[in-house]
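Of the protein chains in this complex, one is absent; all others appear in place.
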Amino acid sequence: MTEPPGARPAASTKVRRRGSLQLRHVDVGSCNGCEIEIASAFGPTYDAGRFGARLVASPRHADGVLVTGVVTRNMAGPLRRTLDALPAPSVVVACGDCAVGGGIFKDAYGVEGTLGDVVPIDIEIPGCPPHPASITDAMRSLTGR
Amino acid sequence: MSLLLVALGLCAIASLLGALLPAPARVTSSSVLVLAASCCAAASSVSALRGAHVTSVHSTALLPLTGMTMTLDPLGAVFVAITAMVAAAVSIYNLGYVTGALGSRSASCLLPVFVLSLLAVPVAASVATLMFFWELMAMSSMLLIAVEHRHRAEARDATLWYGTMTQLGAGSILLGLLVLTIHGGGQSFASIAAHAGALPRVARSTAFLLVLLGFASKAGAVPLHAWLPKAHPEAPTPVSALMSGAMVATGVYGILRVGGDLLGGGTLWWWVAVAAIGVVSALFGALHATASSDLKGLLAYSTIDVVGLVLVGVGAAGALSVTGRRGAAELTMVAALLLLVAHAAFKGALFLGAGAVDRAAGTRDLNLLGGLARRLPVTSGLFALATLTIVAVPTLAGFSGEWLLLQGLLHGFGGTSTPTLITLLIGVVALALSGGLTAVAFVKAFGIGFLGQARSAGASRAVEVPRAMQLATGLLCVPCVLLGVAPGLIVPWLSRAANEGLHLRARRPVAEGTSLVLSRFQGAFEPLLVLAALAAALAAIWIVTSLAARRGRRRVAAWGCGREAQTPRMQYTATSFGEPLQRVFVDVLRPDVDLEVTHETESKYYEQALAYENRVEDAVERSVYRPVIAGFRRYGDAVRGLQNGSIHRYLAFGFIALLVVLVVLA
Amino acid sequence: MGTAYAPVLDLAAGAVLVCAVLTLWRRDVRAIVTMLALQGVALAAVAGVLASHQRDAGLAVTAALVLAVKGFVVPGLLRRVVRADPGSRETAPLVNVPASLVFASALIVLSYVVSAKVIAVSPSAASRLVPIGIATVLVGYFMLVTRRRAVSQIVGLLLVDNGIALVTFLLTAGVPLIVELGAALDVLLVVVVLQVLVVHIRDQIGTSELDQLRELRD
Partner (left out) sequence: MIAVATSPIAYRVAASLLQVAVVLVLGPLLLGLMSKTRARAEGRRGAPVVQPLRDLRKLMGKERLRSEHTSLVFVVAPFVVLATTVVAIAIAPLITTHPALGTSADVLVVVFLLLTASVALALAGLDAGTAFGGMGSSRSMTIGALAEPALLVAVIALSVQASTSNLPDIVAGTLAHPAWSSSPTRLLALVALMIVVIAETGRLPIDNPDTHLELTMIHEAMILEYSGPDLALVTLGAAARLGLLFALVANLFFPWGIGSQGSYLGLALGVAALVAKMCLIAVGVAVMEVHTAKVRLFRVPELLAGGFVLAVLAVVTGLVTR
């Protein structure tokens, strides 16, 4: 059932995680398309869990944030607090076109800006919504498995 | 013995000075004298426990008609030592604590009297002497509870409850002892003990039941406990500590002295009854402690819990001794005494700590406390240590007592009758359950009261209390650690007392050395080694972690799921902490829960205000005491109808009564 | 057999007791039926062990019969009842579960106390286990008294029957085959009748809760 693990993607130069990656997911203004794809990335078919990645409840437990959506005004504060709650070293993963570059909501009312305006992005996962396989590949580039 | 008399004299002088001297001097002088008296009493009890032969004093001058007889034997000495320990700490505490009402003339006069009576009750060796000091104890403690009656209505209510119940109890004890005296050919304990064997069965059992009623009430055993959760919290802190640590113990002493010593063991069902009361008390007290949100109220209920366990031990020991299992009986008895001594230490420390919190934050309502650990570091540290002791963390005193008790119950299982077996079994169950519930109650007490953020302005402005109060609390923490690490130091003494109390005549103590290696059974606990192992493990983990950790620490805001503000009101309160357990035991606790929702006028889907109230009342009080009191009220109202103030009517009543008597006699 | 006889007998009888307690513990009716089935298997195991120990062919047949009827047929029928009535998947106890369990433990103590004399008459590996049978009977009665759903009532009845069967196996060591056969068929009949009744009552009225059925009288 599970897709065979393709070739190991190039490891990210940002940090060495040696097979373990915990992410806190933050939705700062997404249409929930990315959420569905993230869920299926951890489902039986793509099974990102087998490469050592996991979503966790607390940013204290996490190695980084997995951000979806454009940064709306109401979520800008919570996003900053979440980033502050991460223990170093940490990464910021932008998931989906909205997070990467603003997407179709870029200049909409109530939007503060793109994720890149708030915090430097380490890994970008393009797509609207991104394919589960590319989400999994991004995780693998961080875990190095 | 002579040292003890000196101690009693010092207390008397302290009381006089407290009554006569002006305000600042009377507190200092009476406190110092009580401290000296406690030291003397401690020394005399130690010498009695180490085996100096039993001495007796008789004086006809002090008490008219009957004279006063006092004997210091090992059993009594244990209880003298308990009082001395708590009284010493309390007198130091007073130096820092006393302001306002407690500095009053009556308070500084009465506190030494209370200590004096507590020291004298265990050495009283005749019915008259015992009753004299018992009443003195009751009266002085009652008046001490009432000291703050001007400021708080609850104190008045508590005094009334305590006074009524303690007098009924004293009456019951007196009746029971009178039964013994009538049959015993004299009112001295020696003659009662000598004649006890010849007593008719019914008389013995009646006497024991009457005495048990009175002493169990003093010990705070359910269902005669109703005064305790009212009186202990309302009394000034030093008095609460003395009442909970020492006075409650005199109830246990009375049961032992009369049932075990004077009546020579008695019959099986007595002890099964004692153990049954103990089981009910242990579970009831522990459960209510988890539901209480008043810091001192929680401690009061936990007193009922621990004394319940002690009574389980006493009852099991009595039952085992009656069925001829002396080794196990002695072991269980020693466990009960050790638990009682440990209780005096940790509960004393907890009450003194709670008093310090009350002083520093201006409230003892856990729902208004919090954040004290950083504001009152010393008090919090000592309170934490006492908390760990009562939770029975291994290598602390509470654990030593509970471990011995479990061993006693377990090794009593072999070859006994069915009632004893069931008693022991239920004792084990009670011990286990109360252990778990106590942990919940005290995690709540310390975690909600001292950790987190301050929940009220008072708590956020708290400042550390005077040194004397810290020192006193610390003093009581010493036995908490010492009896945990080296319980063997006092086990031989307690063995003596247990033998004395139950006439067991065992030749060697239950355990040898400073640790607990049982001499007659297969079982051992060496706290020093376990403590060393714990220390080694802690050190190893610390070293490994600091070597492996590659980054430092950073202080950040608490993680509140990204919310704007993290206010103290978002924390769990004491009520919410205990709520899950309250749901589990809803049939026992029967809480009153009120939820009042005020809706917006525009739509009922929006709420304007929510009022939630959750009150746990004492179920026994509600279902037993209230109806009785209501009955008395109705009777009182009916009687009042007869009285209209007319002197003629009263004379007419008298006349009619006289006529009735004459007719009946004719 | 020799040395293994007593331990295996102990284990099987212990399983009967555990299953009896667990029927009170679980709320899920399907789980309760499973427990009943396991108890039937354990009961059959007791009979089987006794049969092989006493070299009694009749008892062996009984064991096989018990296994078939109590382990499979009756639970199977009950499962069909449960499936037919999905509204009653959870039991609705009159006495809450923890209280029932405490009561059950008191019943078990009681059965040990009352059977002490019976054991004293002929102490053997088998008669020592008689209290377990009595306890099962008492727990079954307790279930009959305190459970609302018709299925739980049937289970209670079957517990009583299992308990009686266990006592007879252990004490008489050789019930006439025909008696056991008759009893088994009897129970089977009762279950079938009850099944039909439950299904029909539910079709007619829409519930199988006994307290609600009482209102039909008025």
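Just so it is clear, A, B and C label the chains in written order, and each chain counts residues from 1 on its own.
Here is the rule we go by: contacts are C-beta pairs under 8 Å (C-beta built on N, C-alpha and C of every residue); 3 or more make two chains touch, one makes a residue touch a chain.
Here the structure is a predicted model, which is why all the values come from computation and not from measurement.
All shown chains touched by the missing chain in the whole complex, by label: A, B, C.
Among B:L421, B:A468 or B:V620, only B:L421 touches the chain left out of the display.
Among B:V478, B:L529 or B:A630, the one in contact with the hidden chain is B:L529. From the options B:R505, B:R551, B:K604 or B:H648, the residue with contact to the unseen chain in the full assembly is B:R551.
When you scan A:G33, A:G49, A:P78 or A:P126 for touch with the missing chain, the hit is A:G49. Interface residues of chain C facing the missing partner chain: 6-8, 10-11, 13-15, 17-18, 21-22, 25, 27, 96-98, 101-102, 104-105, 108-109, 112, 116, 128-129, 131-132.
Where chain A meets the chain that is not shown, the touching residues are 1-2, 17-20, 22, 43-44, 47, 49-52, 54-58, 60-61, 63, 85, 87-89. The chain not shown here touches chain B at positions 290, 370-371, 373-374, 380, 384, 388, 391-394, 399, 402-403, 406-407, 410-411, 413-414, 421, 425, 428-429, 432-433, 435-437, 439-440, 442-444, 446-448, 450-453, 517, 521-527, 529-530, 533-534, 537-538, 541-542, 545, 548-561, 566, 568, 570-572, 576-581, 583-584.
Here is the rule we go by: only the chains that are shown with their structure count from here on.
Computed centre separation for the pair chain B/chain C is 49 angstrom, with centres defined by C-alpha atoms. In terms of their C-alpha centroids, the spacing between chain A and chain B amounts to 59 Å.
Across the complex, chain B meets chain A through its residues 551, 554, 556-557, 559-564. Taken together, the chain A residues at the contact with chain B in this complex read 26, 58-60, 77-79, 81-82, 84-85, 87-88.
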